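So, chain A:
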Amino acid sequence: MNRATFDRIAFGAMLLLVWQAASAWTGPESISSPLLVAQQLYRWSLNGVLGTNAGYTLLAAVLGFGIGGLPGLALPFVLRKRPFVTAVLDPFILIGYGLPKVAFIPLFIIWFGIGIWSKVALVASVSFFLVFFSTMEGVREVDPRLLRMAKVAGASEAQLLRTIVWPSALPFVFQAVQVTLPLSIGGAAIAELISSNRGLGYLVQFSAGNFEVTGALAAVTALALVVAVTNVGIDRLHDHLLAWKGSHSKGITSGRVS
Partner candidate 1 sequence: MRVNGKPLLDVCNLGKRFQGQRKDGIRWVVEGMSFALYEGEFVTLIGPSGSGKSTLLNMIAQIDIPSKGEILFRGEVINDSSRSKPSPGCGGRIGYVMQDDNLLPWRTLRENVEYPLVVQGRLNSETRTRVDELIETVGLGGFEGYYPHQLSGGMRKRASIIRTLAYDPPVILMDEPFGALDAESRLHIQSDLVKLWQRGEKTILFVTHDINEAIALGDRTITLTKSPACVRGEHVIDIPRPRALDSIVTAPQFPDLFSRIRAQV
Partner candidate 2 sequence: MPNSSIISAGQPQPAIVPSPLVIARTAVAVVLVGMWLVAARAYPTLVATPQATLQRVMELISNRELFPMMATTAAEAGIGLMLGAGFGVVLPFLVQLSQRLQAVVEPFARAAVGIPKLALSPILILWFGIGLGSKIVLVALMTFFLVFVATAAGIRSIGPNLVQTVSIFGASKIEAAREVIWNSVQPFVWTALRAALPWAINAALVGEFLAAENGVGHYIEQSYNSADIAGVYAGITLIVLIVFASDAVLMALQRRCLAWRPVDQDVVLH
């Protein structure tokens, strides 16, 4: 293990120790402690609370990502040969992207109830725009020389899309997935905070509402872990699918903001 890794582990351990010590000083009710949170998570994993709620949040996230992401993915390919339509729709999509979807959460609840579909609606509305813009960029960045070469060889539009445009745009699509999927999980949780009876977000709100800081922090930790595992999974998938591009580089913020 090199020094940097050791330093990081030491730093993380130090933070946890400070927290633990602080909780001994102020009393565990107000800020909880690493031990209490870990114990709570352990209990929840055993009695199914963790599984059920994490599953609910993930389900909302995945459903929303699919319902919003798929049209966002498909539209740029359809629009590729229709620059006029693209230009017409451009300002509306930009406005749609700029609209603060969080402000619509109560409206989504009014429309779709407090069940899973209001969460799905929020996630879908966010996913659509993010995936759309990334895919659009990918479709635009296709090397025109490759397209010309294929057309000369007699490729139809469908063949062009499948064999040249899609593989070309794939890295951009993947970057969209890298950013949007974690965001979807966070988004589902946020919608659950506001109105839900299940999910990790609900767990946070419910615990906080009962002044159970431990439970609330445990739920947030669980959420962070789910996001982290998802990120690792996406990175693995990326390296596997896009091996021809060379190992992906983590950019400055690695694009995951919640």
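By definition in this document, a residue touches a chain if its C-beta (ideal position, glycine included) is under 8 Å from a C-beta of that chain, and two chains touch if they have at least 3 such contacts; residues count from 1.
Picked so that all candidates are chains of the complex that A comes from, given by their letters.
Everything numeric in this text was worked out from a predicted model, so none of it was measured.
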Interface partner of chain A in the complex, by touch - 1 or 2: 2
Residues of chain A touching candidate 2 in the complex: 3-4, 7-8, 11-12, 30, 83-84, 86-94, 97-100, 102-107, 109-111, 133, 136, 140, 175, 182, 185-186, 189-190, 193-194, 200-201, 204-205, 207-209, 211, 213, 216-217, 219-220, 223-224, 227-228, 231, 249-258
